[in-house]
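Would you mind keeping the following structure in view while I ask a few things?
Left out: one protein chain. Kept in place: all the others.
Showing chain A:
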């Protein structure tokens, strides 16, 4: 589904990604772990098409199509979803209306009719129950005054609404207490199928107890330096990242 080849990306003059290779197939869950500053968030931003980063070499291919020339919204229309590490507050736009715009713009891009209001309401009800979100919450301004946990839960709610092909969860576990973590993970697991894929970006192994990855990759200094199965996450949790650093610098 997703094929990343020799990806190099910079912000300003600073090269952050230095040759990433990654293959993700439908039905798989990949975890990308690594110390702070390794380039984890940059990788997710580049896949989503954030224009602040410049891709200097390599390619990102989704279902055979090079994403290089596509705007963030076009990537979204093709099924790329990024759960933000820091979801943005947008005062004056309610969660419900934001979702309505997002869904209808996506449908428009695909040449479909707008979703009928009753269908939309049904979908919202269903998905908010999945994420155990209070209905009152949905009429509030997007992310404004939300707690850290509410913001993350709202991200996964949006993911559930949009049903992406490729979901990238960037540090979705940060700021979550154990109950919220369980709800979020449960939501992600319910959405998983053999047609979509998930990339979980995280610093800690905690979330991976709930969302069990098929593959774990360690990102360090802009490169994937180690890949393995779920057991690699446990090893990292036990030993920390220092041994990776030492191995690299040796």
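Note that a contact is a pair of C-beta atoms (placed from the backbone, for glycine too) under 8 Å apart; a residue touches a chain by one contact, two chains touch by 3 or more; residues count from 1.
Just so it is clear, contacts and distances are computed from a predicted model.
Visitor: The hidden chain: which UniProt name fits, "Fe-S cluster assembly protein SufD", "Homoserine O-acetyltransferase", "Heme exporter protein C" or "Sugar ABC transporter permease"?
Guide: Looking only at the record, the undisplayed chain corresponds to "Fe-S cluster assembly protein SufD".
Visitor: Which listed residue, A:3, A:50 or A:186, touches the chain dropped from view?
Guide: Considering the complete complex, A:50 is the one touching the chain left out.
Visitor: Which of A:30, A:100 or A:127 sits in contact with the chain that's absent?
Guide: Counting the whole complex, the residue in contact with the absent chain is A:100.
Visitor: What residues on chain A make contact with the chain left out of this view?
Guide: Looking at chain A, the ones touching the missing chain are residues 48-52, 71-73, 75-77, 80-82, 84, 87-94, 97-98, 100-106, 109, 114, 141, 158, 162.
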